[in-house]
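Every protein chain of the complex appears in place save one, which is left out.
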Amino acid sequence: MKKKLSLVLSLVLALSVVLMGAGCGKSNNTPATSSDNSLKGQKITVILPQNEADTVGFRKAKTAQFEKETGIKVELIEKSWEGVSDDVTGDLASGGGTYDVIEFDNSWIGKFIKNQWVAPLDDYMTADMKSGMVPGLLDLFSSGGKHYGIVWNNDTRFYMYNSKMLSDAGLSAPPKTWDEVAALAKKTGKTAYMDTYKQEQMGTNELMFVVYSFGGNFVDDQGNPIVSTDPGVKAAYTWLAQAYKDGVFGKSTLTMDYEEVAQSFDNGDFPLMLQAWPGVYADSNDNTKSKIVGNVNVADYSVSKTGNEQVVLTLPEAMAITSTSKHKEAAWKYIEYMSSKSMDKERSEAIGSLPIWSDLYNDSDLLQKYPYWKQFGEQAQNSKGYPKIVWVDNFSDIVAKQSQKILTGSVSVDQGLQQMQKLMEDAKKASDQQ
Amino acid sequence: MKIKKVLNRTVLYFLVLVIIVVTLAPYLWLVISSFSTKIELMSRQIFLIPHTITFANYKDLMSRDFIPAAMNSIIVTSSVVVISVIIGVLAAYAFSRFRFRGKNPLLNLSLFTQMIPPIALIIPMYIIFKRLDLINQRITLIMIYLSLVLPYLIWIMKSYIDVTPKTLEEAAMIDGCSRLKSFFFVVLPMISTGLAATVIFSFIITWNEFFYAFSLTKTLDAKTLPVLIYDFNSKFGANYVMSATAGVLASLPPVLIALLFQKYIITGLAAGAVKE
Partner (left out) sequence: MKEKQAKKREKEPFFERHLGPILITPSTLVIFGILFIPIFYALYMSLNRISFRGADTIYKFAGIKNFVNLFTIDPWFKSSFVTTILFVVLTVATEIVIGVAASLVLNKKFHGRGFVRGLMILPWAMPTVVNAVMWKWIFNAEYGAANGLLMKLGIIKTGIAWLGTPKMAFLCVFLANVWKETPYVILLAIAALSTIPGDLYEAASIDGAGGWKAFWRITLPMIKPVLLILLITKTIWAFQTFDLVAIMTSGGPQNATNLLSYYIHFVAFKQTDFGSAAAMSYVLSMICFALSFVYIKLFMNNDDGAEKKTKKAQRRKLATAHED
């Protein structure tokens, strides 16, 4: 028995050594081969989050069509956003090779490029694409002069409101400044808006919007944290803390997620949806889901400190090719197919997504279907997303946690921002050392 | 005296009622939610009974990958239950009746492994299974779940076999039965209650497991029901109605099986623990 046991143990041990050895540093060089005919019969694996607006199965249908036209086989993996996030990160961190086309969230840019997990797309992109796609979206997914992602979900936000509730409150136009928002709540005695300030990335999104709209910034151009010194940040948090106390936004804002916020807006619970995403408009005009059909309007400005400087959030998600992909050509073919101008238009028509091609915002068919794009265009002049920093996950985590402390009055604004500054500095230092 | 008795009964029934309400109410709310329309759930008007009962959510769910995920759950769970019972009971028998070197350390060590939280193992596991090309496969989940279920199963079954008298077995062996034969025909029937309890126990652990399935499955080739329910979360939030509907369906098999065999659970599972 002893012999047998030791034999088994040594076998397992040997196996583990082999695997561990393989674990540290086996490089995987795959030069891109560029012959089109060979693409047929190749298989690529694509992982993207479920698109909640895509209730008609647009992506699946078009992927099948792509397979038929090109002969490239596509395994399309769709999961929850959190699931995709963990999966992609986990897989790439353990050597990659599973996926060819991945979800590339705007917040991941710094981290993924530093880790060399995604391949530059410049050699593949046509001149048309470089000049025809919305410049902001291209810039966001660029680093060091190279493009890394083509957007599939142009998640840019805009200011929507319930016109009936506003006129009931005696307002002819939606509030333009934060003070006006607070005044509205005071006047009606009800919450003026709901949003998500949850301890999650979505909470950070919305808090970023408030700070940006007060002219503030969390980090400077070099990526150094400046929360304790930036006047805009302080103004934003001072306003937020007071607003929480006064009930300008509901206390449930600290627990709600986007879906609930939209649901509540459709329910007619509050008049202002400060940063609505593209799918909201259609849902609020759907009788089976909404009680405010016909009352939804889009403003041609967004809320800000003085009413002059305007900012909206942009949190687009792109498709990127992994650096470990063995079928980069085929992967590019898929991206190209799914983001061509005609496909972009088709998608907008089918599921109401915002186009990634500049031209399409003037497209008469689309404008007829989505007349509010005109106002949206005005708002989107100045859009802003996540800072391109490597420690972005820490950043997002710190903002969400610390903001909740400041909002609820657990710490004073100054104290809270000091702590936030310290936490961010430490996080940056740790990531610099890595 | 009589008054006291009546009072005692009243208090008893009141306490029982509290237990029933506390246990049932949350689940009932889940069931009601699954039969309501979204707009009604969000209206704050209703509380107990929805005005309109709808099966639309269930219909909708069927079009949303429910069936293949349920199949995965069924295949994985039944494989684990069958395999674990076969190899686990034999091992329990060996641990109980035989003397060999390394027996006790091995038994303790196997229980010790259960103290390591899954989160500690998931990254190495992912790397290893990836190299073996076993990611997103049901067989991977089956193997992992076996490693989760077996230590408990062996432990409990061993304590059962420990207290069954050896004399009957020995008598059978004298009659010419082999060791294994006497185990199957003499010992096994005696421990069937405990066996039933542990089978249900394994079933519930396996059916409900989320973390490994969440980390190691990707598509409907292997995705199980808990993962599907989690996937009703999007970037924008949770779809409560769908989660509730899938939740009701996913909880039916373990709950029904457990209710059907409740006698075994109450006498069996615990008796094993008592004997240890």
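A and B label the chains in the order they appear, each numbered from 1.
Note that contacts are C-beta pairs under 8 Å (C-beta built on N, C-alpha and C of every residue); 3 or more make two chains touch, one makes a residue touch a chain.
Every value quoted in this text rests on a predicted model; they were computed, and no experiment measured them.
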- Note on the structure: Full-complex touch with the removed chain, picking from A:Thr70, A:Thr188, A:Thr238 or A:Ser252, is A:Ser252
- Query: Which of B:Leu106, B:Val163 or B:Ala196 sits in contact with the chain that's absent?
  - Reply: B:Leu106
- Which residue, B:Ala91, B:Ala172 or B:Leu220, contacts the hidden chain when the whole complex is considered? B:Ala91
- Task: Determine and list the chain B residues touching the chain excluded from the picture.
- Result: 9, 12-13, 15-16, 19-20, 22-24, 26-27, 29-30, 33, 41-42, 44, 47, 87-88, 90-91, 93-95, 97-100, 103, 106, 109-110, 112-125, 127-128, 143-144, 146-147, 150-151, 154, 178-180, 204, 207-208, 210-211, 225-226, 229-230, 233, 238, 240, 243-244, 247-248, 250-251, 254-255, 257-259, 262, 265-267, 269-271, 273-274, 276
- For chain A, the residues touching the chain missing from this view: 1, 4-5, 8, 12, 15-16, 19-20, 23-28, 85-86, 89-90, 92-97, 111, 115-117, 198-200, 250-256, 260, 263-264, 269, 323-324, 393-394, 397, 400-401, 404-405, 408, 410, 423, 426, 430, 434
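Heads up, the rule we're going with is that only the chains that are shown with their structure count from here on.
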- Query: Where on chain B is chain A touching in the complex?
  - Reply: 37-39, 42-43, 100-102, 123, 126-128, 130-131, 135, 214-215, 218-219, 227, 230-239
- Query: What part of chain A is in contact with chain B in the complex they form?
  - Reply: 1-2, 5, 19, 22-23, 47, 49-50, 52, 75, 77, 79-83, 86-87, 90-91, 94-95, 97-98, 202, 256-264, 266-267, 277, 279, 288-291, 317
